[in-house]
Each structure stands twice: as structure tokens, then as C-alpha cells.
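One structure below.
Just one protein chain is left out here, and the rest sit where they should.
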Amino acid sequence: MSNEQLIVSLLVVPFLSALVIGVLLRRNHDAAAAVSLAAAGVVLLGSLYLIFGNIREEFSYEWMTFGEYTVSLGFYFNDLAALLLFVVAVVGFLIHVFSLGYMKDDPGKARYFAGLSLFMFSMMGIVFANNLIMIFIFWELVGLSSFLLINHYYHKPSAAAAAKKAFIVNRLGDFGFLIGIIWSYWHFGTLNLFDMAALVEADPDVLHVGIGLLLFCSALGKSGQIPLHVWLPDAMEGPTPVSALIHAATMVAAGIYLLCRIFFLIPPDAMVLIMWVGAATAVFGSLCAIVQTDIKKILAYSTISQLGYMVAAFGLGALVVDGDTQTAIQAGIGAAMFHLVTHGFFKALLFLGAGSVIHACHHEQNIYRMGGLRLRMPITFATFTIGFLALVGMPGLAGFFSKDAILYLAWENNRVVFLILAATALLTAFYMTRLWLTAFFGEAKTDASRDASENDWLMTGPLVVLAIFSVLAGYGFMHPAIFDGILREVPHAEGAAFAWVAGISVVVLVAGFLAAWLYYGAGAREDRLEKQYPGIHGFLASKFFFDDVYEWYVSHVQQRFASVLNFIDHIVISGVIVRGAAGLVGLLSLGTRAAHTGNLHAYVYWIFLGVVLLWLFVRGVL
Amino acid sequence: MVDFLFYIFATLTLGSAAMVVLSRNPVNAAMFLIVSMVGVASLFVLLSAFFLAVLQVLVYAGAVVVLFLFVVMLLDEEDKRRVSPGKLNSVASVVALVLLLLGAFSIVISPDLVVPGMAEPRTLGTTEAVGANPSEYGYHLFTTYMLPFQVAGFLLLVAMIGVILVSRKYRDDSEVPARS
Amino acid sequence: MNIGIMDFLATSALLFAIGFFGILVRRNTLVVYMCLELMLNAVTIALVAFSRYNGTMDGNVFVFFIITVAAAEVAVGLAIIVALFRRRHTIQLPQLNLLKH
Amino acid sequence: MNENLSPFKEIAASNQWSAILPEISLAVLALGLLVLEVFFPRHRRILIPRIAIGGQLVVLAAVLLFYRDGAGFLGQETFAGMLFHDQAGQAMRVFFLLSSLLVGYLATVSLAGKPVPKVEFFHILLVVTAALMLLAQSNHFVMFFIALETVTIGFYVLVSYLRYQSISLEAGLKYLILSGVSTAILLFGIALLYGIAGNPLLAGASPDPMNFGALNAFLKNHPENSLALAGMAMVIVGVGFKIAAFPFQIWVPDVYQGASTPVTAFLAVASKAAGFAVLLILVLKVFQPMEAVLVPLLSVLAALTILFGNIAALTQRNTKRLMGLSGVAHAGYLMVGVIASLYVPWAQGAVLFYLFAYLLASFAVFGVMAHLSPEDGTGDELDDYLSLAGDRPFLGAVLVIGLGSLAGIPPLAGFIGKLLIFVAAFQAGLYWLLGVALFGVVLSIYYYFGWIRSAVFRYWKTADDEAEDKQPSRERREVTPVGRWILGGLAAATVVLGFFQGPLSTWLERL
Partner (left out) sequence: MFESISFLIHLAVFVPILCGAVLLLAGTRLEELLARRVATAGFVVPAVAAIWLWWAFSPDPETGYAFMSDLPTGLQIIGVSLKFGLNGISLPLFVLAGVVGLAAGLYALVSGAERLRQYLSLLLVMQGGLMGIFASVDVFFFYFFHEIALIPTFVMIGIWGGRERHYAAMKMTVYLSLGALLSLVGLIALYVQSGAESFDILSMKEQLSGQTLSTVAQNYTFALLLFGFGILVSLWPFHTWAALGYGAAPTSAAMLHAGVLKKFGLYGLIQIGAPLLPQGAENWMYFLALLALGNVVIIGFVTVAQRDLKQMIGFSSVMHMGYCFLGLACLSAVGVGGAVILMFAHGLTVALLFLLGNCIYQRTDTFDMREMGGLGRNAPVLAAFFVTAMLASIGLPGPGLANFWGELTVFIGLWQYREWMVVPAVFGVVISAVYGLRAVGNIFFGEPTESFRSVAAERKISDIQSHERTPALVLLLLLILVGLWPRSLTDAIDQSVSPIYQVTVPSEEVSAAGDAGIRPVALSGEEGLPSCCAPPRPGPENEASANVLSP
């Protein structure tokens, strides 16, 4: 099997799995799960072979042609893709395994696994794609599978609404993306990443800020950046493994991946904006996370915040005062991708841990109704703690390295952003500690949490594996030479800068941790902030009114606008104009009908009139 | 003399025609119609179409108008329900009259009738009589107009049958459906 | 002998106009019918005059046919009027308006 | 002796009776019917209509076989110029024979059980048909007038044939008086034309100015002569009355409503077609030099005719009146074709094709009407059709096809007719007229389909339909097997002509 065939079949396997489950195994849940798991396993093995076999490929097929316009679909597998593929394959497989336990008794198990397979297929499509159109196609497919999986509990109105919201908000982002793609086509004459890169390299002035920003719109939606982040917390309505896979580790990261993949299309001016969006998202997410009580929502806002980190890292690449811009950008890419990978592992771990907790507590998600789980669920507790520490950036764990790389980049390039990101780190430590202490320490607050017990190996196994990755992913030996292309771009702080950055990061970590411990205490029963400072709490709980603005827009602007247009359509066009014209003719008709009076004299007058008219006509009067 | 006669006959014709229109009683109208027909016949005489003049008197004055008179008498309609002419109708009829007269006038003053390039006006005096002799009619009817003549026969046949069909009285009124 | 075609045509046109006017204003079906005859007579005057002044027989022969037709028409028309009177007991045009609209 | 016989020789020389054998046979048949009525015993008289129809069939077959191409008289004048035989005349012969046959059939259906004589109806029908055939071939104003009057007087009688009905008589009277007025005007026009064209002092004057050819020759010299123009206008009035062109269409709905269904059909189809045959002859062969006045005049009339007919028909609920008013609209389209034929040679064929399509469709519709209207002359309202398709699917189908063809919907013959006329009109450059025609067609779809709606849509009733329905409670005439063949044939011919114009169009193409 040639490499080309291997790549194509890796892409096709999960699709076939989804198809087989969808068509044949709808009611055969266990078989469906087995098929899906097998597909994920094949993907994992194949991916590892591709990645570690150091196989890098580029090829494409002509898909359709009109005149000079040709759409080619193709594959481009390089180090960048390999890195993401690694995350996708590993996390994906683990989550398949975890799902076996988590979804054991779910009535929609087959549908769930079909969705997972479909997601794997779409995600790998993004990873492999060598041109913007194919990326867009799989981009939408990822959105579709996300929609289906969020909607897994479709009978819950909240789940249905969340799925709809996720899809539409993403479409909003893709609105810009698609325009950007079209513009790029006419601007560069091709949509192949290779060709475009070559053009840019030949003449850097060809870049256009507009194109860059429009393409960034995609990441805006998919990676939950302000102001299109609103769907991500709601997406937690889906099953928890889905949140772990899609809404933490892989799909939301695809936005970052895309930016890195097309970095050469984004001029420095656009980068600046991107950086600020990322920074704002980072701090925003962490602020919102402070007041959430739903364990998954806390993690979701945390994800938003971390994605903001990555975007900011990417954007920071442009802010190099002197020196080679491209080099700086590559550094941004390195930092962003590095954080993407580590975040993928520990956030998946956190979500799965949360899933484990939720599963054990009979789908209780409020942290104030848990408590004391550390004793009853030791493995979960241990792995969750590792994930927690990795996230807040405990030195020695994966998160520390990747976060430091970003902070260093910010330190070097823009101190304001550095401050923002540092503050974010502090807040991260604060809210994660709150979560950790409240859920795992103290007394059990409800029967559900009291009855909780450790889950079986299907669920704990993946936790352990992910925990190992969360520890190790920051170290160089985890990333042998095969990822060099991307990971050697990761900026490493040295000397004084290292001292400053590492120092500050440790300080904020400790500060956040202590603040949370002191303020909330272990195993709190209720939110102290809510009691003490309802104003601040209320403001943070309002999530900066983004949802309200959107809701207001939908119900007051969009819906009314639609109603007005509908009214115009019905009353003015269909009514006044069409029916009116018909009515006018009808009136005329009644008039002519009335002309037939039945009186012969009137009729003779008609003829007389005719004669007169004709007479005048031939006389040339008329 | 002939000129004078023409004016007399023309006046007679037109005047009695006007009386046909104006007289309230249909019997009077029929009488005036006879006079008008005779006037027309006299004009034919002036034009030397003697055969036609005779025909006119025989057919029209003798047969047609008498038929009219019969019918008028037969129906004997008392115009009790006479409706006074509406305002609109009077206005319309005045307008119509004006227009009609204008039309007639426009024919008369038509420049193309006083033919351009006509050396002398054609008058009764300068033209030959045509069709004074009945045999000319016979000749034409049986040569050129043979086919119309034959068709006219069928026309009369159809008219005759039609008259019989339409005016025949029902022997038994019960066979008439109730609805009128 | 100075009467020209103009004079006959004027007579004819006037007679035609009077007949037409009569049809327009009279309500009695019979009188209307008489006015119709006046119009036909107007045509015959014109035809005979043209025949004379053109020096061809066709006009005169045509008049022969017209008289024939007019007689037939009168016969049929009167038959219809009589039949109608039997059913409706009126021959006033304004009242003969069962058919309308 | 020789001297005395010379007139007869002349008669023999110019009167080629064999040229009008079809007409003669019809006339003889008509006379024969009267004779048979006298000699047949009462119980056999029922055969007479069948004999009449059979005779007509024979004549039709003979015309199709021997006179299709004029039997050697094509392109010739006969009867001293009274008649001129051309291809169009042959087509019209077939047309009138067909329509009179169908009228005969309708009469057997419609008059059955009515207290009126049957034989005379057929007699008049045959004479009128013969006159119509002559009218379409006439080449001289005298012939034209006599044929026209024979037709008209026949129609007076036919319209008031149901003399026990007030409306029938009233329709007869209205038709009589209005037709009389128009005849008088026509005659005055002819007189004027005769006077001016026969004036020996004018260039191009003819000794036989009532001959169409001679008149045309004269008019070529004097296209702007005001009296000739006036005469032309008055002749157009007379013809316009026959074809029901605006504003001489006003009699149509009343007379159509009052007459019995077969007569209405005869009026609507044959009388109108005769008017168009004559109009074609007059416009193309006589008044053609006056194009500058004639075309705008006819165009205005055509446009107004189309608009009036369609608009007035829109809200009409009585089917006979509706047919009348829509027939007015059809006259408008046909006039467009007539105008176009001044410029486009084949447009005459288009007009004739349209007429044939109109004949098939109209008789299909009238055929259905004849089977539906009860003896008392009611039952012509649209509401009376409400459950037609459900109760009597055959009649419903025929009605739909007929109305569809009248509306000009493919694949029916009416569409091809309209298309041909539209193409011709466009080629002739009558753009605005075409626009008006288009508007008219759209309006016509509304009322034709409204009729179809009445007849078909209650086919499957919903609960509220059921509540609305007042079931027409009356006896309906059964369709005999022959009737099925005839109505089905009309519908089938309408469909087939829509798909495959074949022989008819190649025949008409030769015009």
C-alpha cells in the first residue's frame, strides 16, 4: 500500500465506520461501538505509522473543472499536520474507549458512535487537506458532527438549542471564511496551500489584510474567540466524552491549526488584531469561569481562555520590532501549536475526569452538589489533579512548558499582552482550584455524590494514559525529531528572560491557588462570592452580556426584520400588487359586464359609436 | 323643371322620413313610411330607373308597409307603459343627431366626389339613362348575376320557412315549458 | 337638369342619418324596424344615382337584390316581433331585456 | 334563333355550375328534406335529420376527395367573376361543412324533446351552410351581399328557433335589428365604393366596380380617396359585426345566451369564420392598397377586441355568455393574424389553422353544453358544472380539453394556432398588438381555467366543499355511442393537432 493510499484509506476508514453504523447497525449498539472503536484503532495505528515512519506526502486529485477554474482535492501531510494528527488519533482513540464505559447504557449508543466516527473522519480531513476548499468542506463536516453530538440528548430542549446555536455561530464564522476563500482564489489564482505560499514568498506584497482577517474568521468561530465564543459553553449539553474530544482537545483546536497552516496568508497587520482578540478571549474566559457552578461549564470557559492563549500566541508572532517577521511568526506558530498539544491532552483529561465524576454521580454536574469525591474515586481524583496542575502550569508538567513559551513570547514582544496573559494564568489557577477543592474535598453534599464510586477500567484507563501524556508532553523526548519542523520553532526562554517569565508564572500560580483556597476553602457548600459580592458575581455570571446581546439581536432585530419582510411579501407584493392588479382587472370586468344592459338602444349606440370612431379614423381625425 | 321636382321629391322623402321617426303613433309612422317610399320611387323616376321605381312602390309601399300596418293593428299595443326618455338618452340622441348630420354633410362636401379633373359636373342632363328598360335587368340577372339570383331564391325560401316557423301559433299551449 | 350626383347623395345620406337616428331614439320595435327600412332605402337612392352617373347597370341590379332581401328581412322580423308579442305582451324595447349582463 | 340564344350562351360560358357542386348538392339536399317531410309518414320523419347528416357527410367526403384542390377551378373566377376559387375557399368549404355537421349532431341532441320542428332546422342549416361556402369564395359585392344575407336571415330564424322561449325570441330580435343596422351600413359602404370606383372620369375606374379585382385595381390608383376610405370603413363595420370585433361585439353575449346551444355553436364558429374568410379576402384582395389606414384601424380594433372580450369574460358566470365573450377575444387574435397576413404570406394559413383549432375546441365545449343543459334553457351557469368531472368523467375530460385548447395550452391545437399567429404577428412587426394579445391570453387563462375549476375541482370533495355544494338536481342527457365518438373525436383531434399538425398544415401552407 503506497503512502498515498494509506493516507486516503486512513481518511476513509472512519467514514466507512460511520456509514456502516448509520445504515446497518442502528439498533445493534454493541456492534456499533465495536466498529467505531476498531476504526479509531486503525486510525491510531495508521497515524502512528505515518507520524513516526516520517512519511510526508503531498498529492491532489482534480475534482471538477469549469473553464479555467479547477477544484482539486488533495492531501498535504507535513510536520504540522503530523502533530495535530497525533493528538487527534491518540485522544480520539482514548475517548472511544472511555465512551464504551460512559455511554454503556445510553439508548442512542449506536448513533453516538456513528457521530464519533464521523467526527474522526472530518477532523482528519482538516488535518490532511492541502487546499482551502477541502479544509472548508471538512470544516463544515466537523461542525456537522459537532452538531449531531451536542444534540445527542435531542429530546432536551436545551441540548437542541445548544446544537443549533453552535452550528449557526460557526456558520457565522464560516461566512467570513468562505468569502476569504473566494477572495483568495481570485487574488492568488489558486487555493492550493503550496502554490499560495510560493506566490507569497515570491512577492510578499501580494498579501492583503482583508484576506487574512476573513480567513481568521474561521478560527474565530471554531475556536470560540470573542465574540463568537458563545456556543462553546452551551455545547457542554453534549455527552462529556464529546466535550472532551471535540470541544476541548481537537475541533476547537482546529482553528489554531488552520491559522498555523495558512500563516503565510496573514499579514502582520492582521496578526496584531488576532493577538488582541486572543488576549481578550483568554482573560474573558477565565473571568467567566470563576462563577460557573457546572463542572463542565467551568472547563468550557477554561477552554475558551486557553484557546485565547493560543490565538494570542499566534498573533504575537507578528510583533517583532526588528528582525525577520517570518521567523517571528514561526515562533508564534510553535508556541501556539505546542500549547495546543499539551492542552489537548490535559484538557481531555480534565473533561474525562469530569465525565467520570458525572457518571459516578448520576449526571450531577453542579460542583456544589458533589464533594468528598477524592476518597471515593481515587483514580479519577489523582488523574484529575494531574490535569488540573498541568492546566494551571505547575512546573514540571506539560502545561508549564507550553504556557511559558507563550508568556516568553509575550514578554519579548508585548508587555501589555504579557500582563494580560499573566493575569489570566492567575485567574486560571484561582478558578481551577475552586473547582478542585469544591468537588473533591469536604463532605458529600448529595446522595448522588455520596453513592459515587470509582468507574471501571474502561473509563479510568484512558484517564491514566492521558495523565501520563499530560505530564510528559512538555518534555523534548516526547517529541522526537519527527516533529522538529514545528516544535523547534517553540521559543525557549533563556537567561534573564527565563527567570522573569518562569518566576512570574510560578508566582501567579501560587497566588491564584492560595487565593482560592483561602477564599473558598475545601468542599464549600455554596459560592461565597455570590453571597459576599453579588454585584461582581452577577456581572461575571452574566458573561459580559454577550448572550443577551445575541438573544436581543435574534428576537428583536432578526426576527422582527424577518416578520416585516414577510409582511411586505404577503401584503405588499402578494397582496397589493398581485391581488390588487387582479382586483383592478376584475373591477374593469364588472364594468364591462354592466355595459351589457340588455337594452337594444344601448347596443345600437355601441354600433353608432363604432361607426363614428371608424369614420373619424379614416378621416384622419383620430 | 326636373330640378324643381327633385327638390320636391327629396323634401317629401326626407320630411316624411322625419315624420316616421317623430310620430308617436306607429300607424302614423307606417303611413309616413309609405309616403317616404313613394318619394324614393319618384327619385328613381327622376333617375330614369323606372323599373326600380315600380318595384319600389309595389314591394315597399304595397307589400312591406302594408305588412307593417297589419302587424301594428294585430298587436294593437296600447303604449300605456311608455317611459319618458331619460335625460341621458335625450342628450345622447341629440349628440347622435348632430354627429349623423355632420357625417352626412361630410359625405356631401367630400372633395373627392366633385372629382378632381372632372371637366364638367355630371348632372342628370349630361348623363344617359341606365336601366330604364326592364329587359336590361333580365339580361343582367340571367347572365352576370345568375348565381346571386339563384341564391336569392333560396334566401326567400329560408325567409318563408322562417316566418312560418316563428309565427305559427301553438296548437297546444301545454307543450310549452312553463318558464318564459 | 342640373341635379348632380351630389344632390342625390345628400338626400341619401340624410335619409340614412334620419333612419339611423330613428333607430337610436324610438322604443317601439315596429317603428325601429321602419327606420331600418329607411336606411336601406337611403342606400338604394345612392346606388341608383351612382348607377346613373357611372353609366353602369350594376347599381340598379344591386338595388333589385336589396329590395328582395329587405322584403324577406321584414317578413322574418315581423314574424319574430309577433311571436315575441305573444309571449311578452309588449314590443317596447326597454322592456325586452331579459338577456343582460 | 341564334340571336335569341346568345344570352344563354353567355350564361353557359360563364356559369360553371360544376365549380359549386358541393353547394348545389347541399341546396338540393335541403329541398329534398322538405319534400321528404311531406312524403314520409310521421313515424319515419325521425330519419330526416339522419338523412341530412348523412348527406352532409357524403358532401364532405366528396369535397375532401375532389374539391380539396378546387377540382380544376383553383385560381379561376367563375360565374362572371362572382366567385373566385382559391385554396382558402376550399379550406373554408371543409370548415363550414364540418361545423354544420357538428351543429347537426348538436341539434339532434339539443332539440330532442323540444316542441319545435326538426326538419326545417336542418333545411335552414343546409341552406345557410351552402351560403357560407359561397360567401367564402365570393369575389363580387353582390354575391357577397346575397350570400351574407342568406346566412343572416337563416340565423334570424335559427336564433329565434325556440319560439316558446322569450329569451330565444328576444335574442332573435336583437340580432335582427343590430344585424339590420350593420347590413345597412355595409350596403352604404358598398354603394360609396361602387360610386367612386365606377366613376368613369377617374383613372383606373372599372365598368364592374363591385368586382373585387376591379375595385382593388381602382384603389391602387386612389388609395387615399376619402370616399373610398369611408366606404371601406363602412364595409369593415359590416364585417366587424359578423366577426364581433369591438365595438360591434356588443350583441354577442345576449344572442348567444338566448339561442339554443347548436345555434350558438353555429354562430360562434361558422358565422365568425365566415366573417374572417371575408375579412381575409377584403383585406388581402380588395383594400390592400389602403394599408396605411387599414392596418392602424384594424390594429386598434383588434387590440380593443382582445381586451374587451377577455376583460368582460373574466367575471362572467353564464357559460354561453362566457363562450360569446371569449369568442370576441378569439376574434381579436384572429384579426391580429389577418393584419399580419398583409405582410407575412403564410399568415393566412395561420388564421385558417386557428379557425380549425377553434372549431374543434368550440364544438367540444358546446357539445358538452348541449348534453348538460336541460330543456328549459337553464343550466348554463358555471355553478351547474360543479360536479361534472365526478359524475360524468367523459364529458368532463372533453370539456377540459376543449377549454384548454381555447385557452391555448399546449399540447392542444389551440396553442399551435396562437403560436402561428403570434409568430406571424412578430414577423409582421406588430409588437404592441402582440403585447395586448399576450395580456389577453393571460386573462383568458383565468376564466377558462375558472370554468375547468368549476367542472373538475370538486372531483374530490373536502368536507367544506360538500357543505357549499348545492347539488344540481336535474336530468342530464345521456351521451349516445355516436356522441361519444364525435365528442371523443373532437377532443382527440384537438390533442393530435397539438402534437402533429401534419396534413392540415401542409394543406394550409399552400395558400
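A, B, C and D are the chain letters, set down in written order, and residue numbers restart from 1 in every chain.
Everything below uses one rule, namely that contacts are C-beta pairs under 8 Å (C-beta built on N, C-alpha and C of every residue); 3 or more make two chains touch, one makes a residue touch a chain.
This is a predicted model, so every value here is computed, not measured.
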item	value
In the full complex, displayed partners of the excluded chain	A, D
Option touching the unshown chain, where A:Y102, A:F263, A:F469 or A:F513 are the choices	A:F263
Hidden-chain contact residue, picked from the options D:R68, D:K285 or D:R453	D:R453
Touching residue (missing chain; options A:R488, A:R525 or A:H556)	A:R488
Hidden partner chain, touching residue among D:Q76, D:T480 or D:T506	D:T506
Absent chain, residues of subunit A that touch it	3, 22, 26, 54-59, 62-69, 71, 78-80, 111, 133, 136-138, 140-141, 143-144, 151, 154-157, 159-161, 163-164, 167-168, 171-172, 174-175, 178-179, 182-183, 185-190, 192-195, 197-199, 201-203, 206, 260-261, 263-264, 324, 326-328, 330-331, 333-334, 484-486, 488-489, 491, 558-559, 561-563, 565-566, 569, 573-574, 577-578
For subunit D, the residues touching the chain missing from this view	346, 349, 393, 397, 400, 404, 409-411, 415-416, 419-420, 422-423, 426-427, 434-435, 438, 441-442, 445-446, 449-450, 452-453, 456-457, 459-460, 499-506, 509
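One rule holds for everything that comes next: only the chains that are shown with their structure count from here on.
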item	value
Cα-centroid distance, subunit A relative to subunit C, in whole angstrom	96
Rounded Å distance, subunit B centre to subunit D centre (Cα mean)	29
Averaged-CA centre spacing for the pair subunit D and subunit A, given as whole angstrom	77
Multi-partner residues of subunit D (each touching 2 or more other chains)	142, 145-146, 149, 153, 156-157, 160, 163-166, 169, 172-174, 177, 181, 192, 199, 226, 230, 253-254
Multi-partner residues of subunit B (at least 2 other chains)	89, 92, 96, 103, 107, 113, 122, 144-145, 148, 152, 155, 158-159, 162, 166, 180
Of all residues in subunit C, those that touch subunit B in their complex	1-11, 13-22, 24-28, 30-31, 33-35, 37-38, 41, 44-45, 48-49, 51-53, 55-58, 60-61, 63-65, 67-76, 78-83, 85-88, 90-92, 94-95
Interface residues, subunit C side, partner subunit A - complex	20, 23-25, 27, 32, 93-94, 96-101
Residue ranges of subunit D in contact with subunit B within the complex	7, 10-11, 14-15, 20, 27, 30, 34, 79-83, 115-117, 120, 123-124, 127-128, 130-131, 134, 142-143, 145-147, 149-150, 153-154, 156-157, 160-161, 163-166, 169, 172, 192, 196, 199, 201-202, 222, 225-228, 230, 375-378
